[in-house]
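Dropping a structure here in structure tokens format, bear with me for questions.
With one protein chain held back, the other chains of the complex are shown just where they sit.
So, subunit A:
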Amino acid sequence: MGQEARPNWDNPVQFVLACVSYAVGLGNVWRFPYLCQMHGGGGFLIPYLIMLVLEGIPLFYLELAIGQKMSLGSIGAWTAISPYLGGVGLASVVTSLYLCLYYNIINAWSFWYLFHSFQSVLPWAECPLNSNQTGPIEECDKATPTQYFFYRETLNISPSIEENGGIHTGQAMCLLLAWILTYLFIVKGIKSTGKVVYFTAIFPYVVLFIYLIRGFTLHGALNGVVYMFTPKLEQLANPTTWINAATQIFFSLGLGFGTLIAFASYNEYHNNFERQAIIVSIINCGTSIFASIVTFSIYGFKATVNYENCLERTRVLLLNTFDLAEDSINMDNVFEWIEKLNTTYPVQFAEIANKLEGCNLESELDTAVEGTGLAFIVYSEAIKNMPVSQLWSVLYFFMLLLLGMGSMLGNVTAIITPLRDFKFTSNISDELLNGIVCVFCLLLGLGFTTTSGNYWFVMFNDYGANFSLLFVVLIEVIAVSYIYGIKRFEKDIEDMLGHRPNWYWKIMWAGVSPLLLVTLFIVYIVNYIQGGTPTYQAWNKELGKSEVMEYPVYGQVFIGLLMVSSVGCVPLTALYVYCKKRKHGNHHTRQRTVNTVST
């Protein structure tokens, strides 16, 4: 037997769990709750579920079908559909490469926080003292201890993207560990990945469930859940709501990276991926909603704690200024007393008026945060107020780690599978190829551990994947529906599954999804142009808070490069194949004439 058979998943459950592990990632935990909060609470579920049906599931099905039919990675699969479309696969690989570079940094941060949770007092619970030991460090005093721990001790962030320092050794070590762990999981290709996904897919649900129970028993949690979930249906009239729902479904399912094609390429030819596609998509959405219930209960707890602390500080201020007995003011009548004292002692009251913070529970609940800010600052602030905070901290960051690692497995597989399909890598063993890819990504990723690394991370996060993915998936769906042909595609699916896809799928692939994608694409471009110079949030050490700054010129050029380098693969590859075909065409006609002459 000449060539080794392509490795397969041990059973279909491994494939489903791998897809779940990949799709259910950090975005479900930190992006969806934010969108839910910004766009009308419970009402956001309506556009979200509609978009799931209109574009999420059909596109997911499409990618699985392509992967399973061609049994090749993204580059090989698209070349098989049409030689001019090999660039689509290449664009997917480049985007996955960018994602791999910066995504493991988040895992490094999760490791850092996880390791720092094994202390009697969590390091982000209190401010460290300054060198004179007279008080807390100024930066920490102006901000909060959790922000200080994230920006100063974890990142050691510089004031702007232009100023750079050295590499943060702790971060670099955690990144090294993250890549070594990733290598351990993928070292034998899907033989090892298939075993790991049992854990990375299931354990986060265990933690989420534990947190759900913990969250609901926290003081003030119900405030958060009720406030967030009460639907504000007027938000549905806002087109941004629908755009954000569509974009969130799109990115949450991980379409366009080539991972789904890669995973499906290891399936048995007759695997029933139609049912699996629906199941994975529904699990992904269900997880988003589940995670946002947990997040909102944590929000409610944090907001209530902050509100009550604010009331307490006001109460103490009033007691101390007016020397009233301690039990005269309690939490319930603080506001009445403010009024009373204002009228009876207006002069003295005016003196402390500027120290009085307005305590408002709703404004505390309204602070919406997403992304790394939510995961590492807001959540750790809530955790430090819980009893036995070390245990909750360990559980939470371990869950973040598993979610991130599960997605990383998919990302790295999306790069390695197409590479494996090329002839020149068939001599290199699995382990060596995987090792080379991991080392390469590690070395480049070290750039994100420098003092300005977080700003580059945000740039990659915001611009590295979004535009290219929209473009890639748009080309994908148009290529399959119109270039390859729906009829041919139908026949392939019938060959694999035994029945043709029904009219719903065909309408989505040929009509609705491309229209939606074109709309999203245009809206993205319009927003980008109208947004003016791209900006980012820089951490100001003196003020102890973030401020908006514009990217310098080389930053903007780099953003352009990021977007063009992956999208440009498509036309460039088409051009290259066209030129090669023309050269071969000329060569063939020359050969034919020689033969006829010799006979």
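FYI, a contact is a pair of C-beta atoms (placed from the backbone, for glycine too) under 8 Å apart; a residue touches a chain by one contact, two chains touch by 3 or more; residues count from 1.
Here is the rule we use: contacts and distances are computed from a predicted model.
Chemist: For the complex's missing chain, which UniProt name, "Erythropoietin receptor", "Integrator complex subunit 10", "Emp24/gp25L/p24 family/GOLD family protein" or "Collectrin-like domain-containing protein"?
Modeler: Hidden chain identified via UniProt as "Collectrin-like domain-containing protein".
Chemist: Pick out which of A:217, A:240 or A:272 touches the chain that's been left out of the picture.
Modeler: Considering the complete complex, A:272 is the one touching the chain left out.
Chemist: Decide which residue listed in A:436, A:497 or A:549 touches the omitted chain of the complex.
Modeler: Final answer for the missing-chain contact: A:497.
Chemist: Among A:183, A:290, A:448 or A:505, single out the residue that touches the unshown chain.
Modeler: A:183
Chemist: Among A:217, A:320 or A:535, which one is in touch with the chain left out?
Modeler: Considering all chains, including the one not shown, the answer is A:320.
Chemist: Return the single residue from A:10, A:138, A:366 or A:431 that touches the missing chain.
Modeler: Of the candidates A:10, A:138, A:366 or A:431, A:431 is in touch with the missing chain.
Chemist: Just the residue numbers, please: which parts of subunit A touch the chain that's not shown?
Modeler: 1-3, 5-6, 12-13, 16, 71, 111-112, 114-116, 118-119, 121, 128-129, 133-135, 170, 173-174, 177, 180-181, 183-184, 187-188, 192, 268-272, 275-276, 279, 316, 319-320, 323-328, 429, 431, 495, 497-498
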